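Removed from the display is one protein chain of the complex; every other protein chain stays in position.
A and B are the chain letters, set down in written order, and residue numbers restart from 1 in every chain.
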Amino acid sequence: MKLQITVIPRAGILDPQGKAIASALGRLGYTAVHAVRAGKVFRVEIDAADRESAREAGAAMARTLLANPVIEDFEVEVVD
Amino acid sequence: MRFRVSVVVFPGSNCDRDALHAAEAVMGAEARFVWHQERDLARPDLVILPGGFSYGDYLRCGAMARFSPVMESVVAYAERGGAVLGICNGFQVLCEAGLLPGVLLQNAGLRFVCREVRIRVESTQTPFTAAVPRGTVLRMPVAHGDGNWNAAPEVLRDLEAHDQVVFRYVGAGGDRAPGATPNGSMDDVAGVRNRRGNVLGLMPHPERAAEAILGSEDGARLFASFVRSAAGAAA
Partner (left out) sequence: MSYEPVTATRALLSEHKLTDEEYRRIQSVLGRDPNIVELGIFSALWSEHCSYKTSRVFLKEFPTKGPRVLQGPGENAGAVDIGDSLAVVFKMESHNHPSFIEPYQGAATGVGGILRDIFTMGARPVAVLDPLFFGPLDASRMHSLVDGVVRGISGYGNCIGIPTVGGSTFFHPSYAKNILVNVMAVGVVRHDRIFRAKAAGPGNPVLYVGSRTGRDGIHGASMASDVFDDEKAKRRPAVQVGDPFVEKLVLEGVLEVLQGDAVVAIQDMGAAGLTSSTFEMCSRGGVGMRLDLSKVPVREEGITPYELMLSESQERMVIVAHKGREEEVASVFRKWGVDAEVIGEVIAEPRMELLFAGEMVADLPIAPLVEDAPIYRRPFVLPVPAGEGGKSVALDGAPDDLTALKRLLASPNVSGKEWISSQYDWSVQGDTVVGPGSDAAVLRVKGTRKGLACSVAVNPRFVAADPGLGAAHAVVEAALNCAVTGARPLAVTDCLNFGNPERPEILGQFVAAVRGITGACLALDTPVISGNVSLYNETDGGSIVPTPTIGVVGLLEEVRDAVPCRFVREGDLVVLLGETRDEMGAGEYLATVLGREEGACPSLDLGAARAVVDLLVELASGRRLASAHDLSHGGLAVAAAEACFGAGLGVDLDLATDLAPVRALFSESAPRVLASILPGDEAAVLEAARRRGVPAAVVGRVVPESVRIAVRGRPALAERTGVLEAIWAGAFRDAMEEA
């Protein structure tokens, strides 16, 4: 099974990278852009009995390693 | 006539003052800063893209700097044959801008590394090494998180064929050695030039090793070589 785990700075937490990219896009003429949040995407291939247990395993991975719960949120998606 | 050196300042450049000091104190040049939003390079004999973290280096190192107004002028200047030296972040910017081949990935050790390294001169086909014999080993510091130079194998073969690898990391004995390369660079490459030789990029910092008080004057040899070549070309 394949998981897509997205890790993104939590709402309200400063995201220097997103901020810098947003202003770079503005300079390049994408003036309609008013905010960017920059995170990471992990594609994880995993053996699992069903989608639910795959999702749970992904969430556990995100909580323990992939995301820093102090400053980041994550989403787990089973892609196929 | 004194040499004119223009040091480009991006927001986040942090070796700009070091480069200016080296240009003035070591090369005896008339040096000035050129702000990233300017387009006038002020008729330089040499443009230096200094080290640092241009635009915070947040997306990829050098990725945002290449779109700044001054880079249009730098590209045009280089295409006319003007001399451009990219140090560390400046090297990354030159690669992102397509003025130099390859790309600088995150260090193989996944950590920032600051230490003294030895690099060997592999090509003298640039004004910066024309007066430094091939095989000379130079000592200077590196300080970077993304100095792992990489290119497609055919690109590297092509560079080799045209003598475009200018520096390789070497061990204390002057030979390529395990552990000598601080960042995992392909084929131990520390610096490359463009085909014409007027554009040079390297990860180590010659401007931090250009005075005896700093423990090495080897970096000054690159600047001295440039001054000599330029004087020869003018004569």
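Basically, contacts are C-beta pairs under 8 Å (C-beta built on N, C-alpha and C of every residue); 3 or more make two chains touch, one makes a residue touch a chain.
The shown structure was predicted, so the numbers you read here are calculated from the model rather than taken from an experiment.
**Q** Report, in label order, the displayed chains that the undisplayed chain touches.
**A** A, B
**Q** Of B:G28, B:G98 or B:G215, which one is in contact with the hidden chain?
**A** The missing chain is touched by B:G215.
**Q** List every residue of chain A that touches the chain not included in the displayed model.
**A** Against the left-out chain, chain A lists 9, 11-16, 19-20, 23, 68, 70-71.
**Q** Since one chain isn't shown, list which residues of chain B touch it in the complete complex.
**A** Spelled out for chain B, the touching residues are 11-12, 14-15, 17-18, 21-22, 51-53, 55-58, 111-115, 141, 143, 145, 205, 207-208, 210-211, 213-215.
Methods note: only the chains that are shown with their structure count from here on.
**Q** If you average the CA atoms of chain A and of chain B, how many Å lie between those two points?
**A** Each chain reduced to its C-alpha mean, chain A and chain B end up 35 Å apart.
**Q** In the complex of these two chains, what residues of chain A are touching chain B?
**A** Spelled out, the residues of chain A in touch with chain B are 16-17, 20-21, 24, 27-28, 38.
**Q** Chain A touches which residues of chain B in the complex?
**A** So the residues of chain B touching chain A come out as 55-56, 58-59, 64, 67-68.
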